[in-house]
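Of the protein chains in this complex, all but one are displayed in their positions.
== chain A ==
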């Protein structure tokens, strides 16, 4: 089992004919993902490696039964692409695009409330259920099928975490990158709830960073609702206040959003917090020993 994507998931790629779109579509296909369609306005009727390309998401869904979209559309047009996928009733919308304006995301986020779609990202590596389905840009081979759920705001930091787990022999049920933007679709709590409800997931690793209060809210949720063990990490202990640390959402404003505050909230919620990233795999091995 897994959350949100599995071997049956039928994926369409918005922006499939662009450089990034082509490269990562091929990587996903090589991993075993069922990529059934691509969408590039004006290129309908063409193919990309035998994958049919459509002008609109609606056509692509109708013709192929795609239920998940992976978006590589450039930032100025990305919000439109997300709204188009929502309009076509796509179940899971994975937005890789980095650099979407916050105002655009405010509109998308509020529009999502009345829809049945789930948005993952933007500015994220995507979602992977190891051995079954990769919808994103993460390197496939570092993953290993198993029963630890991973949720993270980061990209390469998630790869580091997954790599350490795999080296310890700990496999993953599903890994979700929720993205580094201040306004995103799926949040920590959505993932934690899904992992708690997924019978195959036995434990969870949660990777946060400075900025906002998502980690604090997640900690409160964990204290109240999670029975499965959680190991946490927060990047940015040394980050100076008021500076945007690469990710648009990674900024300490005044005294809020600090790593120290998040770590404290997580510890209070009973989460095992790793302070030195180099030790994460070993700590998980110990913390999850009773459930794996």
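Everything below uses one rule, namely that a contact is a pair of C-beta atoms (placed from the backbone, for glycine too) under 8 Å apart; a residue touches a chain by one contact, two chains touch by 3 or more; residues count from 1.
The working rule: contacts and distances are computed from a predicted model.
Engineer: Missing chain, UniProt name, options "Simple sugar transport system permease protein", "Aspartyl/glutamyl-tRNA(Asn/Gln) amidotransferase subunit C", "Cytochrome d ubiquinol oxidase subunit II" or "Succinate--CoA ligase [ADP-forming] subunit beta": which is it?
Structural biologist: Looking only at the record, the undisplayed chain corresponds to "Succinate--CoA ligase [ADP-forming] subunit beta".
Engineer: Which residue among A:16, A:39, A:57 or A:105 touches the omitted chain?
Structural biologist: A:105
Engineer: Considering the complete complex, identify which of A:138, A:151, A:191 or A:273 is in touch with the unshown chain.
Structural biologist: Residue touching the absent chain, from the options given: A:138.
Engineer: So which of A:12, A:90, A:204 or A:235 would be touching the chain we can't see?
Structural biologist: Of the candidates A:12, A:90, A:204 or A:235, A:235 is in touch with the missing chain.
Engineer: Could you tell which one of A:16, A:61 or A:157 touches the chain left off the display?
Structural biologist: Touches the omitted chain: A:157.
Engineer: Tell me which stretches of chain A touch the chain missing from the display.
Structural biologist: Residues of chain A in contact with the hidden chain: 27, 75-76, 99-107, 109-111, 137-139, 142, 152-160, 163, 180, 182-183, 207, 209-210, 212-214, 217, 233, 235-240, 242-250, 254-255, 259, 275-279.
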